[in-house]
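Omission of a single protein chain aside, the complex is shown with its protein chains in their original locations.
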Amino acid sequence: MKVGVLKETKERERRVALSPDVARSLVKKEFDVLIESGAGEQSGFSDEEYTSAGAVVSTRSDVCNADVILKVEAPTVEEANLMRNEAISISFLYAYTRPELLSVFNERRISSFAMDAIPRISRAQKMDALSSQSNLAGYKTVIMGAHALGKIFPLMMTAAGTITPAKVLIFGAGVAGLQAIATAKRLGAMVEVTDVRPETKEQVESLGGRFLVVEGAEGVKTEGGYAREVSAEFLAKQKQLIEDRIKEADIVITTALVIGKKSPVLVTEEMVKTMKPGSVIVDMAVESGGNCALSELDKTVVKHGVTIIGESNLPSTLPVNASQLYATNISALLLHLATRDGFKWEMEEEITRGCLITHKGELVHEFTKSILSK
Amino acid sequence: MKVGVLKETKERERRVALSPDVARSLVKKEFDVLIESGAGEQSGFSDEEYTSAGAVVSTRSDVCNADVILKVEAPTVEEANLMRNEAISISFLYAYTRPELLSVFNERRISSFAMDAIPRISRAQKMDALSSQSNLAGYKTVIMGAHALGKIFPLMMTAAGTITPAKVLIFGAGVAGLQAIATAKRLGAMVEVTDVRPETKEQVESLGGRFLVVEGAEGVKTEGGYAREVSAEFLAKQKQLIEDRIKEADIVITTALVIGKKSPVLVTEEMVKTMKPGSVIVDMAVESGGNCALSELDKTVVKHGVTIIGESNLPSTLPVNASQLYATNISALLLHLATRDGFKWEMEEEITRGCLITHKGELVHEFTKSILSK
Amino acid sequence: MNILILTAYLIASVLFIIGIKMLGRIKTARKGNMWSAVGMLIAILATVIQIEAISWIDIFICIIIGSAIGLIIAYKVHMTKVPEMVALFNGFGGLASLGVALADFWLNTQERSIITDNITNISVALSILIGGVTFTGSVVAFLKLNGSITGRAIVFKGQHLINLVLLIVAIGVTVFALLNVSNPAHMVILSILALILGILVVIPIGGADMPVVISLLNSYSGMAACATGFVLGNQVLIVAGALVGASGLILTQIMSKAMNRSLANILMGGFGQTTGSAEQTGASDIVVKEVGVEEAAQIFDTVSSLIIVPGYGMAVAQAQHVVRELGEICEKKGVNVRYAIHPVAGRMPGHMNVLLAEANVPYDKLYEMDAINDDFANTDLVFVVGANDVVNPAAKTNPGSPIYGMPVLNVEKAQTVIVCKRSMRAGYAGIENELFGADNCLMLFGDAKQVITKLVGELKEL
Amino acid sequence: MNILILTAYLIASVLFIIGIKMLGRIKTARKGNMWSAVGMLIAILATVIQIEAISWIDIFICIIIGSAIGLIIAYKVHMTKVPEMVALFNGFGGLASLGVALADFWLNTQERSIITDNITNISVALSILIGGVTFTGSVVAFLKLNGSITGRAIVFKGQHLINLVLLIVAIGVTVFALLNVSNPAHMVILSILALILGILVVIPIGGADMPVVISLLNSYSGMAACATGFVLGNQVLIVAGALVGASGLILTQIMSKAMNRSLANILMGGFGQTTGSAEQTGASDIVVKEVGVEEAAQIFDTVSSLIIVPGYGMAVAQAQHVVRELGEICEKKGVNVRYAIHPVAGRMPGHMNVLLAEANVPYDKLYEMDAINDDFANTDLVFVVGANDVVNPAAKTNPGSPIYGMPVLNVEKAQTVIVCKRSMRAGYAGIENELFGADNCLMLFGDAKQVITKLVGELKEL
Amino acid sequence: MTGESFIILMYVLVLASYLGFELINKVPPTLHTPLMSGSNAISGITIVGAIISGNVAGYASLSKWLGMIALILATINVVGGYAVTDRMLKMFKKKK
Partner (left out) sequence: MTGESFIILMYVLVLASYLGFELINKVPPTLHTPLMSGSNAISGITIVGAIISGNVAGYASLSKWLGMIALILATINVVGGYAVTDRMLKMFKKKK
C-alpha cells in the first residue's frame, strides 16, 4: 500500500505528517512511503533523512496518487481534487467547518479520517493528536507570554529590591491548560486557574496551581472528557470571580474550547480595560472565535495597554516536536486501520466509527452530520 | 538639590532611571525630583504616578537644568550640551568607549559618575546596576531562546512518544550566566556551562548545571570578580571541549564579557556549521563584538540553519523590573554620594573613587585613562 | 539434676531467645532458625545423657522414627503446602505435650502411686487441655487447607454456647481430678474433652483465616509445653514454651492486623470467607493483602532492584519529593533504583516528568515504558505510587475492559509489588484492578505523601 | 520465705519491667516512673512484714531519715543540677549494695560463724567491687559536675596501667577471701580497693562526658544490686538489678552514640574537654560551642518560632529539599516557621529564591531582609544554613571590615542561633564571623544536606 | 512441687513471656509463615519432656508407651519444623 505525505501549504504551518523515524517504522512494516520533496524542511527533517529512512521523495502529483494521503492540516479542495478516486485521506479535518471539502470527498468517493475526531478512549491515546498538539501549545503559550511581558516570572529577592512573582491566570484546565500551569509554575509564577469541570480542581492542584472555585453553581455537562454545555448561572458567577482576579494578572492564558461551537468569550473588553498596562493575554481559542473579545487571528495587538496574542497555530511554532508527535499519532491510527495489504473497514469498531468522516461517497460521521444539518 | 531624570532617547531603550517608588523615597529625603514627561511610559509608569509620588513632571530643558541628571544610558553629546556647567551626571557610561562625550563633560566641567564602574565590593551591592541588569538579561536570554527554538525544553514521556530535553550550553557563569542556568534548569533543560574562572564550578553545580572542566590548563587572572586575562593555552583547550559539546546543543547562550576589551569569540563559524539545524544562539556580548562570530547587533539572523539572536539591550525587554532595580541602584549611589544639600566629594572613598569619571574638567578615572591612552 | 545439665538448658533457652529475635528480620532469619536448632540440640543432648541405659534403645528408635518422618515431610512437601504442614507439625507438638503430661501423671499416680501435689496436677490438666485443643485444632486446620474438608466456615446455631459448656465441663472435670487424684479417669475424660473442643473451635473459622488460626494454635502449643515444664519442673520447657506462647500471640495479632481483622473477630468464627476485606475494598471483591509501613520498609531493605511507578496519585498527594528521597535512600543502600514512566500516567502528557523534575530526580533514572517493560521480570520490587490504570493487567488480558489494548506496565511480572494508594477506589478509567489481588502484590494504604514519609523514616533506621 | 511475699516480689519485678519500658517514651514516661515506684513500695512492704519486731524501730528510723534526706535533696535541688544529683543518688545506691553485702558477710562469717559457700562469697565480692566503684565513681562525677573539682580531664601517665594493676590486685584479694572465708580482712581490703578504683576510673574523664559516665555507673549500681540479690538469694533484687544493669548499658551506648563518641573512647578518658572540636575549627581563634544533631533536634522541638536563614552553603549542598522538610515538620509541631532571604545570599541575585521555589517552599513564607530584620529579637531560634557573610555582625560593628556597611540579617538578636556549616572556614568575603562565637550561637558542623537529613530524622522521633 | 520453687518457676515464666512479647514487634509479612514455623519448632521442646517420660523401664507401663508416642510426635515436630523453616528461608537469600 502506498502512503503519501504532502507538504503542508497553509501559511504558518511548519509541521509535517510523518517524521523520518516514523516513516522508517512504516517502511519496516512494508508500506511504501512517498514524501513530497521539502515536506519536512521546516521541521528540521531533510529529504535525505527521509530517503535514508526508506521513504521515496517525490513530486506533489506522485504523492497525491498514493492510496493513503497523510497530512497535518485538512487537504484543500485543490489537493482533494488531485487525489485518486477512492483514495483515503487522514489529517486534521474539523469536518463541520468544511462542507465544500466534504462534498469533493464524496464526489470522488474519497474516504476521509479526521485526527481531531478520534474518540478519547484509553486505547486510542497513542493516536490522540489533539492531546499531543495541545500539550505543546500549552507550553508555548507560557513561553510566548513570558517573552512578551515586561517582567520576569519568578520571585527574586536581590540587593536592588524584591521582584514579586508574575501572576498568571489560566482559563481552562484541559490538556493545554494543564501544561501551561506546569510551565508557568516551573518558571516561578503564581498560577490561578478556572474551569467549568469541577474534577479539574484536583488536577490543577496536583500541579501546584490555585483553582478558582465558582461557588454554589452547577451545570456542566461533559461528554468523553470534553466540556459540552455550561449553565448560564455558572457562567455568570464565573465571570464575577474572573473580573476580580483578572485585575491582578500579569498574564492571562485562555484555552477554553467547546468542541463544535464558537468558543465562549471569557475575557470581555471591560475586563481588558481593568487589567494592568503591560500585561499580556494569550488566546489559544482565537481560531474558533477567541476567548478574549479583542483578540485578532494570528496577530499580536496592543489594546488598552494590554498585549493580546492571537496565534492560531501554536504547535506549529514547535515544529520539531509537534511533527514527531503527530507522526506517531497518525501512524498509530494508520496501523490500527490498515495492514500493508489494505484497510480493514471495521465499521462497528469504536475508533474507526469515531473518526471516519466520509466513506463511499457519503458523510457517515454522526456528529458532523448533526452540526452541518443545523 | 534638584535631581532630573531624562527620558531615554536611544533606540530600543525602554527603561527609565527612576521609578515612581524610588522617586517618592528621594522626595521624602527632600530632594527635588524633576522628570521628563513620558520618561516612564515604556516601563509602565505614567506621569501621574510620578506626580503623585511628589516628583515634578517637566520638559526636557527644565530637567536638563537640574543639579544632578540621572539616566540609564550615557547622555548623548547633545544632552551633555544641554546640561548646566558643573552639573553632575549619573548613568551607565562605559567611558572608555566615549572619548568625545568625556571631552564635552570636561569642557563644561560636568562631573560624571559611571554606574558600570561601581566597585564590586560588599557594601556597594545595592548600587551594583551591572548585576541587577545582567541578572534580568540572563533570564531573558533563556526565554528568548525558548521562544525561538522549535522544540520544548523539558523531558516529556507521552503517549505519542518521548520528547528529549533540550540541551543548553552556556558560556560564562557570571551573574547573567548563573541566572540563565537557573532559568533553563527550571524549564527542564539539561544545562552545560563553561567558564574560565575555576571557582564558578561550585556555583554552577549549586544551580544544577553541569560544569565543563577544562582539564590541565591554568592561567585565569581575575580582578574584583571580573575575568581579566586568560591564557592562550586555556582558550585552546576550552575551544576543543566546546567543539565537542556544541554539536549536541539546542541552545547556546554566551555571556562572556571581558571588561574594557572586545569580547572573546567563543563560537566560531565552523562551530556554528556543526550545530543542529534549528538550534539557537543567544549572544549576550553582541554589543562588545559578540562571543559568536556570526552574531549581528540587534538582529536575529539565521545562518547555516542556526538562529542567532543578537539583542544588545536585553534588560530593556523587561523594562518594568529593569527600571525598578536600576532606580534602586542609582538612588543608592546618589544617597551614598550626596545629601540633599549637595555632594560630599570624598575623593578617597572607594566607591566614589571607583565610579567618578570626570570631575572639574578632568578625566580622573584611572582605568578609563589607561584604556584611552593606549 | 546435674548443674551442667541445668546450665545446658540455660544456654538452650538463651539460644531460643536469640533465635526468635533473629527470625523476625529478613536478613537474620535463617541464622536465627539455625541458632534455635542448635539450642534444641543442646537441650536434647543434655536430656539424653540423663536417661538410664535401659531406655536408650527405645528412645533412640523413637527419635529416629520421628526424625525420619519429619525430614521426609519437610523435604517432600510442595512449597505451597507449607502452611498446612506447619499446622500438622504443630498439632503433633500439642499431642506430645498432652502425652507427656498424661504419661507423667500415670506414672506417678498409677504406676508409682505417688500422691502428686496440686500445682503439678493443675499443670497436668493445663497440659492436657491446651495440648489436646492444639492437636485437633491443628488437624482441622490442616484438613481445611488441604482441601480434605471444606475450607468454608462451618457454622451452626448455638456453637459458641456448646464450646462454652464444654469448657466449663472441662474445668469441672479438672476440679474432680484434683480432688480425686488416684482416679485416672478424670484426666482421660479431660483429654477427650480437649480433643473435641479443638475440633469445634476451629471448624467455624473459614479457610482464609487459617494462617491466623495456625499461628494462634502455635502459641497454644507453646503454652502446653510451658505447662508441661511445670509438670516436670523443667525450666527450659518453661522458657521455650513461654517464649513461643507469647511471641506466637503477638505474631497472631500482627497477622490478623495485616488482614485487617480483629483477632476476636476471627476466633468468633463464621468469618474467614474470601469476603474478608469487604469494607476496605469498597465495592470491589478483590481480596488484597495489606502491608504496614514497617514491614514494607523491611521489604525495601532486602531488595537489590527497585522500580518506582508513579501515577496520578503521586501528583495529588504532591509526594514527588518524598518519592525522590525514598529512591535516594534505597540507592545509598546499593539498590538499583529506576522510575518507570507510563506515557499517560497522570492527567496530562508529561505530568510525571514535571513533578519528578521539580523534585530533582535525574533524567537518566526515568525510563519510558517501552524501555523498561521487559525489565520488570528481573526486578525484585516494584513500588507503585498512586498509579492504577497504567498498571492494570486487564488492558492486556480482558478484551471486555474499556482499557483493553492500551499498553500498560508489566509490574505484575516483578517478584514483589507494593502499591501505595488510599483505598481500593478505581482510577480514571473507573475499573477494578486485579493486580491488587495478585499473589505477589501488597497494598500499602494511605495518602502517598504521608505513607512514604513514614516509610523513609523507617528505612533510615534499618 | 512465704509464698505471698515471693508473689509480691514477682509483682514488683513485673512493675519494674513495665516502668522501664514506659520510661523510654515521652508520653508514658511519667506513668512509668510511677509504676516502678509502686513496684518498689510493694517490694519494701513485702520485706518489712518479714522483719522481726525487735528491729522495727531501727528500720523505720533509717527509712524516715533516708526518705527525708532524699526528698529534701530532690525538691530543693535546682533543675539544672539534676545530673549531679542523679550521680550522687546513684553513688548512695552503690554504697548501699556494698554495705548490704559486707553486712551479710560479716553476719555470717563473724557473728554467726557460718562457713558460707563460694557462690555466695563470689557474689559478696562482686557486690563490694561494683558497689564500691559505683560509689566513689559517682561521687567524683558529682564533684566534677558540681565544679568542686575541675571538670577537665585529669590525666597522668600510666593511668590505665595503675587501674589494671588495681583490678588484678582486687581479683587476687577476692581469691584470697574465698580461700580464707573466716578472715574478714580481705573483704575490707577489697572494699577499699574498690573505692580507690572508682576514683581513678572517673578522674581522667572530662566534664563533658560525665552524663555518659553517670549512665554507666548507674548500670553498675544495677549490677551491684543484682550481685547482692545473689548474696541474699533474693529474686526481686536480681530482676531489678539485671534490668537496670542491662538497660543502663544500652542507654549508655545510645548516649555515647548521640555524642558521636564511642563508649571505649570515653572510658579511656582524657577526652570530654571543651577543646574537642579544635581540629574542626580550622585556623580561626573564635571559640565556638558545638552542638550534636540530637541536641539540635531537641532544641528545635522546644521552640515556638523559627527563622531559617539559607545561604550559599545550602546551594552547594543542594540541601533545599531537606530544609523545606525541616520547615514542614516544625510547622506540624506548631512552630511559626519563616525564611529570611538576604538580598545577596548565594552567588547570584535570587539564588535562594530559585532553590527554595524548586523545593516548593511557598512564597509567602519567604521574607526579604527589611521585612523580617526586626523580628529576630522576638524569635526563639534562628537556623542558619550555610550562610556566613550575610549574617556577619561585623558589617554593622566593625568599620574596618570589608563588608562594613553591607546590611546584614540580625540573627544574633534571636534567643538561640544554630549555624550549620562544614567548618570554620570563611565565606565569599573571606572574613571571620564573630557570630559563631556568640553566647547564644551553637555550631552544627557538617554538610548541610547530610546534617539536616539526620536532624529531620531525629525530629520525627521526638 | 513446693510453693517456693513454683514461684521461682513463675519468675522464669513471667520473664520469658514478657521477653516473648518484646522480641516480636515488627515482622514483614513475608516472614509471618517462617516465623510461625520456626517458633513452632521451638515449641517442640516437649521432646525433652517426652524423653524423660520415655525413660521408664519395662514395656508394661502405659506411661512408657505414652511417652514413646509423645517422643515420636515431638521429634516430628522438632525435626520437621526446623527443616521446613530452613527450606522456606533459603528462598529469601538476598539476590545480588
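Of note:
We call the chains A, B, C, D and E, going by the order they appear; numbering starts again at 1 in every chain.
Here is the rule we use: contacts are C-beta pairs under 8 Å (C-beta built on N, C-alpha and C of every residue); 3 or more make two chains touch, one makes a residue touch a chain.
Being a predicted model, the structure only gives us computed values, none of them experimental.
Among the displayed chains, contact with the absent chain in the complete complex occurs for C, D, E. If you put the hidden chain back, the residue from D:I26, D:I168, D:V287 or D:A377 that touches it is D:I26.
From the options D:L4, D:C62 or D:I168, the residue with contact to the unseen chain in the full assembly is D:C62. Residue D:I44 is the one among D:I44, D:V155, D:I192 or D:V287 that touches the chain missing from this view. Within the full complex, the residue among D:S148, D:S262, D:T302 or D:N378 touching the omitted chain is D:T302.
The omitted chain makes contact with chain C at the following residues, 1, 3, 6-7, 10, 13-14, 17, 21, 235, 239, 461. By the touch criterion stated above, the residues of chain D touching the omitted chain are 13, 16-17, 19-21, 23-26, 29-30, 32-34, 36-37, 39-40, 43-44, 47-48, 50-52, 54-55, 58-59, 62-63, 65-67, 69-71, 73-75, 77, 79, 82-83, 85-86, 89-90, 92-93, 95-104, 106-107, 110-111, 117, 119-120, 211, 214-215, 218, 221-222, 224-226, 228-251, 254-255, 258, 294-295, 297-298, 301-302, 304, 334, 458, 461-462. Where chain E meets the omitted chain, the residues involved are 5, 8-9, 11-12, 15-16, 18-19, 22-23.
Just so we're on the same page, only the chains that are shown with their structure count from here on.
Among the remaining chains, those touching chain D as well as chain E are C. Here the chain-to-chain distance from chain A to chain E, counted in touching steps, is 2.
Chains C-E form the pair with the most C-beta pairs in contact.
Between chain A and chain C, the centres computed from C-alpha atoms are 56 Å apart. Rounded to whole angstrom units, the spacing between the C-alpha centres of chain B and chain C is 70. In chain E, the residues that touch at least two other chains are 3, 6, 18. Touching two or more other chains at once are residues 125-126, 131-132, 135, 154, 156, 158-161, 163, 186, 188, 208 of chain A.
Chains touching one another form the pairs A-B, A-C, A-D, B-C, B-D, C-D, C-E, D-E.
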